[in-house]
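What follows is one structure encoded as structure tokens, with my remarks underneath.
Excerpt of the complex: some chains, original placement.
Chain lettering (A, B and C) follows the sequence in which the chains are written, and residue indices restart at 1 in each chain.
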């Protein structure tokens, strides 16, 4: 037991160090803004959209798959939930609609992958393309504003409890539930088996196909929740939401130590990975670096973070 | 004869384990030197050091009178040592010929000479008695036994002066082993030394010249004469105690007759594999399937289990028809399968021993999907102890276990005690359950299997070792080319008769 | 294009105009926040550069640009950060006016005047002043140039192609609408429409395919001179010259092409990034509570729309200095 805990700690040590280093840089370069509580809130709010998606992505990748469609599915869910027709039913229906659309898209992709035995990369790429197209059609390529009578959705971003906007609590809830499901339930444990050795999982009596399908549905569900958050933050639904989120989410998961080949990984690692990315962006914002330099610096920081993490991993052997 | 290889005081430390703790090994040119030891004794580790895969922490290696130090596999190969590893080390996407010559291809200016390589590979395969294997076939499409042949061809391709074979016979059937021995004799006749590792003691007696015994990472005995040393002596050197290399007593013949059938398979057919197989297993009965490699035993077992879908026939468990093609149903109804290839079919290499054991019965430790981790851990710990896994630590990554101990973990998966409301195992399908398992553990496994049967579980056993089938099973079915050609009480058969039956008319 | 040697030093002087009125005398100190989309495209890059160059002209302005990004979520965070930093005035070019509306409103509510650049916020309470180009007017200008010319030539049923920028941007839709409306007045309509991504490369690819789809073309309007370089390359590769083309935005490169008259590009309709310089100037005045010296009003007006002008061989000389290097 203690051994196990120690291994886990070491596994994330590098990430924590990287995060602390970034924070130190922030405190030094922007002493009066970085450490303020409002800045920290802003970091968390920024992280929450991709954060929710990252939780779903962690499941999919541990289960041996990949989901490129997350950003597009989130966009589709946001558009569907903000059509005038949906909006006429009020904010609750809008939220439910977003979640259902996300889950539905995930189910379709998951079905093709598990029962159609197609490669996840291709299926979710096709889903990305098709979902964006559908979102554009549905919205006629326009940005759809949330009507004043449905401002309850927007209030998720403006209402604060204990200083934090409600959407940060949604994010936290998703992380906690995700962690519990992954570590404390049969579903989570089987996810590791399905990703680590699908043949062995099948012979151990796990319904690998159904499980795989559920993983994509779960990822879609997270996209639906992320859609609610992005709707709250931007007050809109739009086919342009979530562009390239897939890359950010996958990168966060992998920096967090999850193997792209499946069978291994943690939610905490993914969230730490994501926070590193968000912190980098925040630091750049505060320091007003120009884009080109930012990009170069970002590349270097990613490499350094991974090197740090690898040290952490090695120290345990 | 002069000593070709002298290893002295080899020490190898892995995190948390001292795998080798001062091992000595002397090998002479032209001899077959057998390396014996229990699972986890350090045999594979020792030969990996010899092959340059691991570097020793302490100790010296002298080859042909010169002290050597191998920085990597290439260095060992250059010095004339070639190795057949315990875990198959082939590349599925390449052809047989390309695998044989991987790393030392016939090439000119970087361009491979495929014709030449195919010819050379065909020659090596022919020498191994497998002229029927085409060098241009993709290795991924070959069955395990044929892969083993390719591994051997690869070892031969180096023209080495010392060839190390780590359990080469584990995946081979009886007649294939004979082939292997012919090649080994041919090699030693040319002055090549062979280091041979096996858990089958009768093989040692047949092919070996001298024996070195390892126990817990130390040398327990060096250079014993292979043919003269009594088995009991070898076994007690290995295990440190006296193990009766015997099978547990079985119930009287016919004592199962009146008991209900746990399993009934009727007219099972999978075109090209097996046809019209009918068999039954009664409560408390162990039924053995004997046959050559490729006779379709694994396929039959996998079909019963629902891992393959038959084209005709049906399977009844406790008289209820089982939906074909669903392992989920099979497990839920009380079947369990220990598949033949543990690495690819059974183990979750990233996980701990404990989690590997509990994965199949996870539902029984959980309520509404929520795992009761205390109960899970307790059960894993109990089984690790009951199966005498070494080291007895459920939290160890299963990857770091020796082959035989990994096999025990696979068996353990089906021995978890079941909680309330969940049906416990009714039928165990054991495909080569003792592959790579040492003598001591083997005796324990036999006793365990018999005990499970006595508790009322039905067991269907597949093994390439005929004595094992005959000694453990109550009833034996003999297979040839996918059809049952004989069925009788195990006591009415002897090894020679079974071999006669399975070989007769066989293409192999 | 940066490799025109004579133009290498141009950008700063061309856009950071310092007038001769007392408004340019140092006043109270102004901390000016600035946020715009990622400068992955010539026009936007010119916007960022012009804004910065203009701000540098003033000793009393502390210019605080934040990370440009194409992700709405991040731009919202960036603006929030500027609000927290309590800047005196904000210049915002939102990725999407509607999506950034809420945060702009938040800034206004916090007492920070917002100068809205280019893409407009739907809610008038979200900005103090809007400065921008006339996208609809741009389409109209291009439509009139093409319509008139074809009418004069007496072409019946002409094949008119339109190559848009990013299709999902409202500004693209405005431009297309203006174009279609103007063409309609001549009885013409757009034969085919495709969108490129404002990049040279997608310009090449889209044009390459379009040229295959239409064996005889009469006119092309390409919304953006940046991607126009790629469009022209594809035309050259296909060896076609039976039509004429009108550009958009007004890059220096396009103007030089028009001036030389050697290719199919005959005109371009402007949408000048100089508006960024103007926005910075206005933001400073607003923060200092001054009005515009050429107007009698005491304060800066609420909105300023730049006219889209048509640059042709005849008047290109006058526009060249204003063309931006893409």
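Of note:
In this section, a contact is a pair of C-beta atoms (placed from the backbone, for glycine too) under 8 Å apart; a residue touches a chain by one contact, two chains touch by 3 or more.
Keep in mind that this is a model prediction, so the values were computed, not measured.
The shown chains stand for their kinds once each; the full complex in the file has the makeup A x2, B x1, C x1.
As a working rule, only the chains that are shown with their structure count from here on.
Comparing per-chain C-alpha centres with the mean over every protein C-alpha atom, the closest match is chain A. Centroids of chain A and chain C (each the mean of its C-alpha atoms) stand 34 Å apart. Chain B has its Cα centroid 44 Å from the Cα centroid of chain A. Distance between chain B and chain C, defined via averaged C-alpha coordinates, is recorded as 72 Å. Of all residues in chain C, none touches 2 or more other chains. Of all residues in chain C, those touching chain A in their complex are 38-40, 64-74, 76-78, 80-81, 84-85, 95-96, 98-102, 122, 167-168, 170, 173. The part of chain B that touches chain A in the complex is made up of residues 15, 305, 307, 327-328, 330-332, 337, 339, 344-352, 355, 359-360, 362-363, 366, 369-371, 373, 395, 413. Those residues of chain A lying in contact with chain C across their complex are 33, 36, 38-39, 42-43, 45-46, 49-50, 136, 141-143, 145, 154, 157, 230, 233-236, 238-241, 243-244, 281-282, 284-286, 288-291, 294.
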